[in-house]
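And now, chain A:
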Amino acid sequence: MIKKPTICLASLVAIVLLAACAAPAPTPVPPTVAPTIVAAPPPTPAMVSPTQAPIVAPTAAASRGGELRIATTTDAVTLHPYKRTDSASGGYIGRMFTGALWRYNPETLEPEPFIAKAWKVAADQKTITFTLNELKWSDGKPLTAFDYQWTFEQAMKPENKWPYRSDPEKNIVTYKALDDKTLEIAIKEAKPLPVLLDKVDLITPLPRHVWEKYDWNDPTKNPEIMQPTVVSGMYLLKEWKRDDHATFSRNDNYFRGSPNIETITYRIVPNTSVSLQMLLSGEVDQSAMSDNDFDKAKASDKLNLYEWDPAAASWDYIGFNLRRAPNNDVEFRHAISYAIPRDLIAQKIYNALRKPIYSIFPPTSWVYNPNVPKYEYNIETAKATLDKAGYKLDANGKRLGKDGKPLKLKLLHETPAPTREKTGLVMQEELGKLGIDVEIVPLEWGAFLNAVKKEPNDWDLDILAWSVGIEPSGIRDIWSEATIPDLNSVAYINKNLEALWDRGEKEFDQAKRKVIYQEIQQVISGDSPYVFLTYRSGWSFLNKRVSSNPVTRLGIAYDFQRWFITPGK
Partner candidate 1 sequence: MSGTSRYILRRLIQNILLLFVITVLSFAFMRLAPGGPESFIGADDPKMSPDLRSRIRAEYGLDDPIPVQYWNWLSHVLQGDFGRSFIDQRPVLDKIAERLPATITLNLATIFVGLFGIPIGILAAVKRGGLFDRFMAIFNSLGNSVPHWWLGLIILIFIAAPTGLLPLGGMYTIGKENDIMDRLWHLLLPATIAALGDWITLSRYLRSSILEVIRLDYIRTARAKGMNERVVLWRHAFRNALIPIVPFFVFSIAGLISGAVIYENTFSWPGIGRMAVQAAFQRDYPVVMALTIIGSFLTITGLIIVDIIYTLVDPRVKYT
Partner candidate 2 sequence: MDKPILNVENLYLHFRATKGIVQAVDDVSFDLQRNEAIVFLGESGCGKTTLAKAILRLLPRNVHKYTGKVYMDDTNLMELDDERFRREVRWVKMSMVPQAAMNSLNPVIRVGDQVAEPTEAHFGLKKEALAQAREVFQRVGVPVDFMSRYAFELSGGMRQRVAIAMALVTSPDVVILDEPTSALDVLTQANIMNVLKRIKKETETSFILITHDISTSSELADRVAGMYAGQIIELNDAEHFFSTPLHPYSQKLMASVPTLHQTKKLEFIPGQPPSLINLLPGCRFAPRCPSKFEKCAQDPPLIDMGERRKVKCWLYANGKEK
Partner candidate 3 sequence: MPANTPSPNNGTLLSIQNLHTWFELRKWGFGRAGYVRAVDGVNFDLGYGEAIAFVGESGCGKSTLAKTMLGIHRPTKGDVIFQGKKLNAFSSQEMQWYHSQVGYVQQDPYGALPPFMNVHRILSEPLLINKVADKDEREQRIRDVMTEVKMTPPDDFLQKFPHMLSGGQQQRVVIARSMIMRPKLIVADEPVSMLDASVRVEILMLLRALQQSHNLAVSYITHDLSTVRYFSERIFVMYAARIVETAPVDDLLREHLHPYTQALMLAIPDPDAKNALTLKEVPPGEPPSLINPPPGCRFHPRCPHVIKGLCDTQEPPAFEPRPKHFVECWLYK
């Protein structure tokens, strides 16, 4: 399995999803088999939200066989674990490759061994040694620590251009197999266990005995890139007809036992209107759909709904370009924060499938700080704040800047992305009430990134999203001066905050870490470089003939091998 980078521009997901469909709507990411592994589990017990659907616990009596049919609007582009950047490819690869040495327990959200039987941290808190399970490739050959090492070495070669190479390059000192079953990994600096685990688990092993014969990069010289024949995961690719369908059949050599469901078929359809119809008619069991179709699907008697509060969140925000006035005035930013109706945005734009967020961590995170300033929507407060900060209204009802000129903010967002468009329009409307003109500039993804990051940074506001893991330390990069303008596109600089992040990464006491991260939230919310908007809640529809795992805060996709299909239903 492929590690998600701790942070990623969530929009990347959106844009790729949108690529294939003409009726663009942010679509729930197709379920990935493995959980997202990022950081230490919260001490609190998992809170599973009430679900509508009866949960059929997989039992020994679970029937084997059958076909799970999934409709999606986006096809994978590559099956090379070290080339893909999009989520559709990630989905396919996740079916086929497993590499996670450890995982979060779906119930407790604590790290537990997965492919590794056990791990041992050396005294220096820098080196960790994993002992592997008895593992086999799908062709029956043993999967060893040397496969890991070999894969790591290949991936780290600069000429192989692994898109996410920079992070391990910075951290990993050694990565070597001591024997078939033992893998030793060392990092530069001592870290607490959750951070350490997070930093070292990055390789999805590839079958060295097959891949060694081939070129790493070139799909024409390496048939495995587009059509893997030897895998470690639950499923083998049987057939892939691009933009039409992909069929997977189960791998009986999967280390946790051969899955119940015999085949998985992805059908690629151009838009969610059609895929929804397929879901409703029972032609598929699971489907991409737009938030707006939620009610329709919920009303269907063919479908079960699963809902959960996700442990890791993806949240969107409005960023202030802090390089210029009036954004560089914190009072001004606070005023704007008051003018954003998060609740309405969550309810109306996202059909209540998102929830308001006020901080860099969602309420589901173990470090969540409920006491950060929330800047609840209140136009009058916003006006008062502006007045107090010296932004006066002129005779025409326009708000004047400190330079005496009417304020005019330029808002960039990506297109096509209807929810961003709508958010922008709400923004325009609400700031209009304050007497501030907002000019909306929708830009195609590449142009958008260019405009946001490159000189002369001619913009005031942008709408973007981040996807955040369970481990809180992973998100620090977006707040650091070093990552201007790439990740820290708003150019937010706060030295004290950076010190706090450093401390968080070096503190070994989880309770103390929590305090540090809560303080970080306090600082950031106080500085308000972003207006935090909403985070996505977890939900999924499945045809009733499909029985999944119990819902946890990791959703239903974990332990997919236990899913089964009730025949004739």
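In picking the candidates, the idea was that all candidates are chains of the complex that A comes from, given by their letters.
Quick note on the criterion: contacts are C-beta pairs under 8 Å (C-beta built on N, C-alpha and C of every residue); 3 or more make two chains touch, one makes a residue touch a chain; residues count from 1.
Owing to the predicted nature of the structure, the values given are computational and were not obtained by experimental measurement.
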Given options 1, 2 or 3, the chain of this complex that touches chain A: 1
Residue ranges of chain A touching candidate 1 (in the complex, touch as defined): 5, 9, 15-16, 18-20, 22, 77-78, 80, 83, 158-159, 161, 163-166, 217-220, 225-226, 241-245, 247, 265, 267-271, 273-274, 277-278, 280-281, 283, 446-447, 449-450, 453-454, 483, 486-487
